[in-house]
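In what follows, a structure is listed as structure tokens, so that the remarks can point back to it.
The complex is shown incomplete by one protein chain, all other protein chains being positioned as in the whole.
Presenting chain A:
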Amino acid sequence: MITGAARGIGRACAVAYARAGADLLLTDIGRDLPGVPYPLGTADQLAHTALLCREQGAGSAVVTVPADVRDTGDVGAVVEAALDRFGRIDVLLNNAGIAAPSGKTVHDITPDEWDLMLDVDVSGAWRMIRAVGGAMTRQRSGSIVNVASTAGLVGYRHFAGYVTAKHALVGLTKAAALDLAPFGVRVNALCPGSVRDDEAAEGRMLSEIARSLDVPVEEHEQTFTAAQPMNRLIEPDDVAGAALWLASDESRQVTGSTVTVDGGFTSR
């Protein structure tokens, strides 16, 4: 089950999971949100992810359900659909998140901007965990992967809301890992660095960050690349590799951990 699956990291992970033979329930919001200054994943983009999964997957059945992770009812319906269609939920990839509204000094952020950021990026992930927890603990197995960010480990100027939300997501990961460990359910955080706006994945994270900072995308891309010890930006597929490992039994003893896919950015 993947949230934010219409494009970007979510789409790359969905295709990677499909290639590994997984059946998929894909969800995205499918509409724009007031207060978020850029277009969000659309129903068409979600359907396209599903098509890619069917074409490239190994016998994967794919279900798409639009959902807003801020809405408890939506979240419940997604989980119900997954259980009805597949009978079980083995993996939850909490990928839905927003990067903006950002670009302000901490004291200039409005209460609505602050609440929106935390509602999507932290509480949204928690709502999903809350909704799948029952099924996974009954199964006595499951893997939850929270897509955080290097912003969950270090600070970025003018991104106080995002940084706070992603740090909180790392904290949620650790606490949930301890709660669910007795049931054989693992919870880990994945912290990608700056991911390039891949054409195939239709990602636009970097562009939105550039816009928030009011710099041209090319310049922002160059600045970020220069800051990367491996001298290149992260690709969505790079993140998908780690997400697949965390979902699989290969990582059976990994829980409560943060896995960075940042080209060494946070190690400097």
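Heads up, the rule we're going with is that a contact is a pair of C-beta atoms (placed from the backbone, for glycine too) under 8 Å apart; a residue touches a chain by one contact, two chains touch by 3 or more; residues count from 1.
Going forward, contacts and distances are computed from a predicted model.
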Candidate names "Carrier domain-containing protein", "Putative outer membrane starch-binding protein", "Serine/threonine protein kinase" or "ABC-type Mn2+/Zn2+ transport system permease subunit"; UniProt protein name, chain not shown = "Carrier domain-containing protein"
Touching the left-out chain: which of A:Gly87, A:Pro216 or A:Gly264?
-> A:Gly87
Give the residue, chosen from A:Asp32, A:Glu55, A:Asp112 or A:Asp249, that touches the chain omitted from the document.
-> A:Glu55
Could you please point out the chain A residues that touch the chain left off the display?
-> 23, 51, 54-55, 58-59, 61-63, 80, 83-88, 135
